[in-house]
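What follows is a set of notes on a single structure, which appears directly below.
Left out: one protein chain. Kept in place: all the others.
On to chain A.
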Amino acid sequence: MTQATVSERIRDVGFLRRLLTRPELAAVAGAVLVFVFFAIVAGDRGFLTFGGTMSYLVVAAQLGIVAVPVALLMINGEFDLSVGSMVGAAGIIIAITVTEFGWPLFAGALLACVFALLVGAFNGWVVIKTGLPSFIVTLAMLFALRGLTIGFSRLITGRTQIGGLGAATEGDPLRVIFAGEIAGIPVAVFWWLGLAVLGTYVLQRTVFGNWIFGVGGDKVAARNVGVPVNRVKVILFMCTALSAALLATIQVMDAGSADVLRGQLLELQAIAASVIGGVLLTGGYGSVVGAVFGALIFGMVQQGIFFTGVNTDWFLVFVGAMLLVAVLFNNVIRKRASKG
């Protein structure tokens, strides 16, 4: 009886089957499918050109910069719905300090980052202290932060859109880091890929990454073996907020202006990218690579539809359908993985 069980367990399972249990499989396969689809439908209309490729990579990069830490936070078992509002707030902070107060760019960006870290720490602290779901806590922050941004922007400048950043930061070396290009590729793409590598390294190869999985898988069990559960959570909330400030800096430099409404729906897109990428909504399972491909799918679909000439209104229908299919597919993979 025991012997039979043992020999059953050591039966060799092929590479293909192991591949089929990877969390990011759906996103990678989805990205290939979407690419092939648009290559066929819109290949002759510019989708495959360098410019076309850059156009969807930039969209994917902007989402991906936030989606990487959001995926880590979700694997850790929490949500952050305030990242979109954080993008708006950080952008306005930079714009006001630079154009109204005459601060140098680095000081404005630094203040935005510090503010983001404080908001992230506050989110984490409230979640831990109240025991409320982070979904609710950060939803409250979504509204409050957006309201504060609009309120202060109007109070200080009398406007909700602040321009003139291009002229004010002319020749600033930081422009190259946030809004420059390398070999014609916008730096946002490198930020995205850099964060993806960093996120994957942290999750797969560091002690902290093991804690992220452990806390997300079972908070109590992780605490029982000595994992500092609260610290892990707070740090990750700070990371998601910081990534929003980074994205805001890039957007502000890129557009030369800030708008209080920037980043709306970004929080849901980041969650969608993570989920398409195989992150389990209840935590404990997923990968950064998946979220990166989730963001790539978003970018390709949004820009791809534009290249087909079909009205871009249909973009969201496509995203909704894809989200549902991806989640169903991921469920199958996960069941397979836990059955061995």
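As a working rule, a contact is a pair of C-beta atoms (placed from the backbone, for glycine too) under 8 Å apart; a residue touches a chain by one contact, two chains touch by 3 or more; residues count from 1.
What we mean here is this: contacts and distances are computed from a predicted model.
Between the listed names "Rod shape-determining protein MreD", "Carbon monoxide dehydrogenase", "Sugar ABC transporter ATP-binding protein" or "HTH luxR-type domain-containing protein", the UniProt record for the complex's undisplayed chain reads "Sugar ABC transporter ATP-binding protein".
The chain that is not drawn here is touched, among residues A:F178, A:W192 or A:Y285, by A:Y285. Residues of chain A in touch with the missing chain: 1-2, 5-6, 9-13, 18, 201, 204-207, 209-211, 213-214, 217-218, 220-227, 280, 284-285, 334, 337-340.
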